[in-house]
Structures are given as C-alpha cells and as structure tokens.
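One chain of protein is taken out of this complex; the other chains stay put.
Here the chain labels run A, B and C in written order, and each chain numbers its own residues starting at 1.
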Amino acid sequence: MELNGVPIDDTYAEAFPIWVSRVIITAVTEEWAYKAAVEATGFATSAIGCPAEAGIDCYVSADDTPDGRPGIAILICTSKKKMKEQLIERIGECILTAPTTAVFDGLSDVVAGVEEKIPVKLHFFGDGYEEKREISGRTVWAIPKMEGEYVGEEEFGAIKGVAGGNFFVMGETQMSALMGAQAAVDAISGVCGVITPFPGGIVASGSKVGSKKYKFIPASTNEAYCPTLKDKVEGSKVPDGVRAIYEIVIDGVNEDAVRDAMGEGIRAATKVPGVARISAGNFGGNLGPFKFELKDVLKDYL
Amino acid sequence: MELNGVPIDDTYAEAFPIWVSRVIITAVTEEWAYKAAVEATGFATSAIGCPAEAGIDCYVSADDTPDGRPGIAILICTSKKKMKEQLIERIGECILTAPTTAVFDGLSDVVAGVEEKIPVKLHFFGDGYEEKREISGRTVWAIPKMEGEYVGEEEFGAIKGVAGGNFFVMGETQMSALMGAQAAVDAISGVCGVITPFPGGIVASGSKVGSKKYKFIPASTNEAYCPTLKDKVEGSKVPDGVRAIYEIVIDGVNEDAVRDAMGEGIRAATKVPGVARISAGNFGGNLGPFKFELKDVLKDYL
Amino acid sequence: MELNGVPIDDTYAEAFPIWVSRVIITAVTEEWAYKAAVEATGFATSAIGCPAEAGIDCYVSADDTPDGRPGIAILICTSKKKMKEQLIERIGECILTAPTTAVFDGLSDVVAGVEEKIPVKLHFFGDGYEEKREISGRTVWAIPKMEGEYVGEEEFGAIKGVAGGNFFVMGETQMSALMGAQAAVDAISGVCGVITPFPGGIVASGSKVGSKKYKFIPASTNEAYCPTLKDKVEGSKVPDGVRAIYEIVIDGVNEDAVRDAMGEGIRAATKVPGVARISAGNFGGNLGPFKFELKDVLKDYL
Partner (left out) sequence: MELNGVPIDDTYAEAFPIWVSRVIITAVTEEWAYKAAVEATGFATSAIGCPAEAGIDCYVSADDTPDGRPGIAILICTSKKKMKEQLIERIGECILTAPTTAVFDGLSDVVAGVEEKIPVKLHFFGDGYEEKREISGRTVWAIPKMEGEYVGEEEFGAIKGVAGGNFFVMGETQMSALMGAQAAVDAISGVCGVITPFPGGIVASGSKVGSKKYKFIPASTNEAYCPTLKDKVEGSKVPDGVRAIYEIVIDGVNEDAVRDAMGEGIRAATKVPGVARISAGNFGGNLGPFKFELKDVLKDYL
C-alpha cells in the first residue's frame, strides 16, 4: 500500500474511550481568544501524567459564535469523574482570568444528541454581584470583574469520545520526519472535533504500556521503534533507512472525526520529501475497543 | 506622583513566598523550544486552582545553553511539597515528549548560592536503555525515544522566591487598559528571572481573598475595583474616568527581579495612550512578607 | 443608523478600478507558504508610492490546491501596464527564491470568466534545464534549483477589480479605535477575494488627494479627520468624543467581495468596546465609479 510514493503499513491504530467536552472561547479579537485557549489547554498532553488531555480544535467565525465575536473551540478530554473539576479549573483559572473572554458550550455544534451535562458554576466568583442573562437563547452568567464583565454558560455537554487515535511518521532523517509530522498537524487542524494534544501536536517519545525493567512506572519508551536501538534490541520494528519516528496522537468527539483526522494527516505527511513510511500503533487489539485500519482510513486517497 | 503624565498611586504591592525552579529547554530551533515551553507552562496561572504557577522567563541564546542550541527558560512556581511532582510531570509529559528537546537546570544562571536540589528521575522512561553522559560539565541522561534521543539533567535547583508582585493598569477605555497591560508584559519579558503567569501575562479578574457571600470559595471578585459596580458598592476604588483595570501579576526568583519587572512594566504601560492611572494590590500588609512600594520601584524613572 | 449600539454615518465609500491577479503559493507546510506570501506582498500598501498594492487573501486547504499541499492565496493589484512586471518580480524574487514553494494561478477559483492572461515566464531561470509538466491538468514548468525543484504556472489571470473600498473606525481612545480596526481586519480575513493592503491591514494616516500648501505632492493628511486638529481647522469632521480614527482600505476582485468585506469588517468593529462611530471616505462621488453605501453594505445586519 502506497500513498504519494510512501509505503503505508497494513496495520491499525488502537484507541480508547475518553470523556470529551468542547468549550468555545470568544474574545475581542482572535488573538485574545487564542491566548486564553493556549493557557487553558496547556499541561494536557497525556492522561497518564497530566490532569487531562486538551487542545485547540479550531477557530470559530464570529458568524458562528453566540455573541458574534471571534472564537476558538477547545476540547478537554478526561475521565468522567475528573471532567467537572477540570472544566471548573481550566475555565475558571485560565479563561475567566483572561482579557475580554466569554465562554460557551460548543459540543452540540459538532455532535448531535448530547445528553450528559456538566455543571460549571463559576458565578460564585461574582460574590453576589453576578446576574443571569440570555445570549442567543443561551442562559449565561455575567460576572463583574476588574476588567469589566465576564460572560459564560455554566453547563457543558460531555460525551464518550475517542482517545489515542494515532499514526507514525517515519523519516529518512529526523528533520524529514519532523516536517512530515508538522504537515500532518497542519492538515488535522482543519478537521472539526479533534485535537492533537501533545506539544505542537507531535509525540517524539511514543511509549509502550508498562516497563520491562522498572515495574513502578506506567509507561516507558517503545524500544522496538527507537532508531538508536535498532541493532540493540530483538525484533526492532524500525525499517531500514528510517532514522526518526514521530507519533501523531488524536483525540476526538467520535470515531468519524478521528478517522478523518488520520486520513488528512497521513496524506499531508506523505507529501513531505524524506518521509519514508507511515505506520500506526496498537497493542494487539486487546485493550482498546476502537480500531482504525490504515487501509480504511485512506480508502478515499489510495 | 506621575510618570509620563500618568498618576501613580502612592501604595504598594504585597507579595508572598513561593518555591521556584528554572528549567532551560533547548531544541533544534527556537520555535520548537517555544512549543515545548508553552505546553509545559500551561494551566498554571494561579496556585489557587492550578497545580502550579508557571511561565516563560526568556530566550536563552545558543551561546549560553549547555548544548549550544537555542533555548527558552521557564519558571515553575509552587509549594516546596508539590515541586518535585510538578517538575516530573511538566518535564516528563510536556518536554520529554516534544520534538528535539533537551532540558537543563537554569536556576544558577540567575541566582547565586542555590542549595536545594530536586531530583527529577525521568531516565526510568528509558527502560534500561538509557545512559549517563556529560555535557558542558553537567551530568545528563540520554534516553532513547522514537524520535531519536532525549537528553536531560535530573536535578533542578529550587529557591524560595516571590509570588504575587503586581500592579494595576487602569484605562479610560477597556482597550486602552488592555494595550497598556500588553505593553507592560512586553517590557517585563525582557527582565530575567520573572514570569507573568496569567493568560498572555494579564489578569482580567483581579480577586480578593475569600468571599462575603459564598463562604465556600477561596477567592472572589474584587468588587471595590470593578468599574461596573462603581455606583453599586460602597467604597469603590475605581477612579473617575476609569472604565477597566487589568492586573499584572509577577512571580520571580527574588525581590530584585520582581522589583525590576514592576518598574519596567509600569513605565511601559504609562507610555500607552488612554492609560489613566497605575496602582497596586495589597491586603493591608498583614499577609505577605514582601512589600513593593511603587515610589521605590519607580525611583529611577520619576 | 446604529449597529451594536454604535452610530453608523449615512454615507458611502468611493472606490476605483484596479487590475487584480490572484496567486496561490503552496509549500511543504503552511508556515513556509506564509513566509513567501509575506515577502511577496510587502512594500505594497498604496499604488501612490508603492509599485503595487498586495496582500494575503486567504489560506487554501491542501484539498483545494493543485498539488495537494497547503497554500496561501495572495492578490496583486496594480495598473494593467505594470501587472506583468509586478508578477514577474514578486513571484520571481520572493516566491521562486523561497523554500519549497510552487505557484499557481488562483483567480478562476474566485471569479468566473477570466479572459485576460498575463505571461510570467520564469522558466528562463532554469537556463535550459527546466522542463514542462502537468499538475492537475495545469501546465507548469519545473525548474531545477539548489534546493531541488521549483514548480510554477506561467500564465496568470487578471481582471479589472476594485481598489479603495473603505470604512473608518472611530474610537473614544486611540487604543479602542485600534482594536476595533484589528477586529475588522480579523473578520475580513475570512472573506475570499479581498485584501487589506496596509500594514497589519490598517491605515493610520488616511489622506486627501493633493495638498493645499505643497502643490508638488499627490496626497496629504486629511486634516478634516485629524483629532488633534479638531479645534484648528474649519469644518472638522471629527465627532465629539472621538480621539482617533483608523481607515480600513479594501481591494477586491469585484464589488461583491468588497461589499462583503466591508460588512463583516464594520460589524466586527462595532463589537469592540470604545468604538464610537463608523463612517467611510469618499471624494464627493466625482472620482470613483464604485459607491458602497453603508446602509446597503450593512442591510443584513441592521
């Protein structure tokens, strides 16, 4: 199987359920919405060591936001148990505190039939000076603050989505692989309902579950895919001629969104000179309920 | 007291001790060091609701990094108890995972006599394939990963620094105050050893300790400084003609760094048209051991 | 007439014909397409003193570019006589020289029935080593260069479009007006087939034709709209309470595109706190054949 001359492994990505909320941040300009979004989605690469996985989904045009200002949609992904706390803290500490922001539930814009609603009562911050209002048919709280006023919804939809959709970008040189991964992240940013939660959207240190040597850690380097260990480990999966491998990890609101993102991302990576091969990560299919076969993901492009 | 025609209140900022570590992230280009730094310092505005306060301190030229690559220094500020966990998680999940990064202790570059050292043993991720090396006289671990190799020190200095240095930028309009605050943040970015941990460096929702109405929350809106409440609360401190107030909060490695940052920031804000007044926040001096009198902070400029 | 509480003058913008070409630049990543686009559209604010008016129109998704890579569309606007030279020099010196770029005619993507075609023969640069190819049904030249290969079409459509569509953003303070202008530019960036050619999309120095005092210059400050001259000139048009005025100048492929851009831009500006009034610039209707009445432009929003 080849795409744009790049071999594609006949394998699949294995993914897991995760709870997902989608928050629309609006502000006076795109730049200020972006700054709040960056702060709110930081320290959120992997649920293993971070309190959540989070990232920027996409820009939302002023035509499509409840208050007619430019917006950015973010996804926050975590366990159902932690979601309320994560929404309260990330919105309360990173968005309510940011200049000119307002906040709205954005999940129904991308998926139908959201039933679960998480209460996020930030209006207590108003110390009694807050008041209820309505914006475009939504109930919001307006909270006086030193800047003027914060406006926000206090109920956010949540659904069981998909975490850990992924593919590997392998390169003849490290920089070829890195630029291939960057091109993939660019392309995925155009797909609605997904994030690539790692730094700059890219994982440089794809891992395996557990450790052979250090039993006390939950994940460790995936030595079979480490180029510098190609001659040192048995059963290395680093193809000849590959000197670096990046993983793109994708979380999304549902399987369709993750599949689209994988397709767009892989296609983009294969256009970059020096990208040598595409593969994907799985654990033998025993762990995650979602399987994304690369041949299915790419069927419209092959 | 006036600076560039802007009245300065004769008051002081009250600040508190916090533990501070400083991490230098290097990467193949400035951009990739920056992307890792942004992820590692996100969700870190206020120790009240975030696991730490963190931010970007400054660029570090390749001439001044241990591995001769471009770097960015970040500060991580939290309690002594939480520091180890925060260093492990933020470096482990947000920097080790990022493309082309290496990590070095950067505290001794800005303060002398650092005694406290925090162990940050990430080399277990290498699952036995890791090895010790030396770079510019520093002991580092090289950990094989899918990208190639991560290199990092595993001991980071920590000192008791200063959190909550601050000043208020008051504007004739909200946008004047916002641009004044932005100019202040720009100027502070040139001061070494400090961060402005809030989104884009700016606090739009300066708070008071506790709440009069909702006893269960640790902080609430500072109604005395809320422009929309000027005629609704007794003792409003919003000056006539002021329509918005932003707070710049500064954490730093020591009092000198915070004082310099306050001076540079205030001076910059007063150059912006429509900035109407500068003040600072304190709690009557009963809580924090550090006082930054604006007249001292600005003595070289007045 | 009011929009979002901001008074709108019942006036019109007067605009002029200009020749317009639209060039799609693709590259390995969005960032590299953007860098080439920025260079190619610089020094191009006003046909009075610059060799052309030029700017970035919009991103073009990899799905919509001939070579399946991410792209950016730019407009180059000048007289019919100068267009060939400007295309040759701006593409030849600023895009062909840039890393990983390819170039395609992008005019037919936004307007139908383009008849005029401008030859842009850059393949001579190949010194005989160049060769013709086809990409997605388009004839291109592939030129060997030190980086590898440049690929480009050599015929670009041109049409008589519209220059000088405009509106004024007036603010209670300079920073309110500036942020209002910024919000307008953000919104206009989402409209296809238009550019805002001035720095950052904003004109700080709106001018009148000619000069009363210095007969040798083609344009001079529009003193009737200068806030600092409100009490010094007769017939000042600066409304009470207005302290700064920015002009947004729009060039586009046709009247519809310019009208849409004016509507989106004005609407966005009126959402910014401290924006006091919106107006537009004209010369009494004697000069330009195009009139954009604000009440027509905004009829869907009022």
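To be clear about the criterion, contacts are C-beta pairs under 8 Å (C-beta built on N, C-alpha and C of every residue); 3 or more make two chains touch, one makes a residue touch a chain.
None of the values given here were measured: they were computed from a predicted structure.
Checked against the full complex, the candidates C:Ser21, C:Thr78 or C:Thr101 give a single residue touching the omitted chain, namely C:Thr101. From the options C:Thr11, C:Thr26, C:Thr45 or C:Ser189, the residue with contact to the unseen chain in the full assembly is C:Thr45.
Among B:Ile18, B:Leu107, B:Met179 or B:Ile248, only B:Met179 touches the chain that is left out of the view. Contact with the chain not shown here comes from a single listed residue; of C:Gly68, C:Gly92, C:Gly190 or C:Gly252, that residue is C:Gly92. Set against the missing chain, the residues C:Gln174, C:Ser189 or C:Thr270 yield one that touches it, C:Gln174. Even with one chain removed from view, chain C keeps its contact list with that chain: residues 28, 32, 35-36, 38-46, 48-51, 88-90, 92-101, 124-129, 143-150, 168, 174-175, 177-178, 181, 198-200, 202-207, 211-214, 216-217, 219-223, 225-229, 232-233, 243-247.
One chain of the complex is left out; on chain A, the residues touching it are 171-176, 178-180, 243-244, 272-274. By the touch criterion stated above, the residues of chain B touching the omitted chain are 4, 28-31, 61-62, 68-70, 148, 179, 182-183, 186-187, 190, 264, 267-268, 271-273.
Definition applied: only the chains that are shown with their structure count from here on.
With centres computed from Cα atoms alone, the innermost chain of the structure is A.
In the contact between chain B and chain C, the residue numbers used by both copies make up over half of all numbers at that interface.
Rounded to whole angstrom units, the spacing between the C-alpha centres of chain A and chain B is 26. Once the centre of each chain is set as its mean CA position, chain A and chain C turn out to be 34 Å apart. With centres set at the average Cα position, the gap from chain B to chain C is 39 Å. Looking at chain B, one finds that residues 174-175, 178, 243-244 touch two or more other chains.
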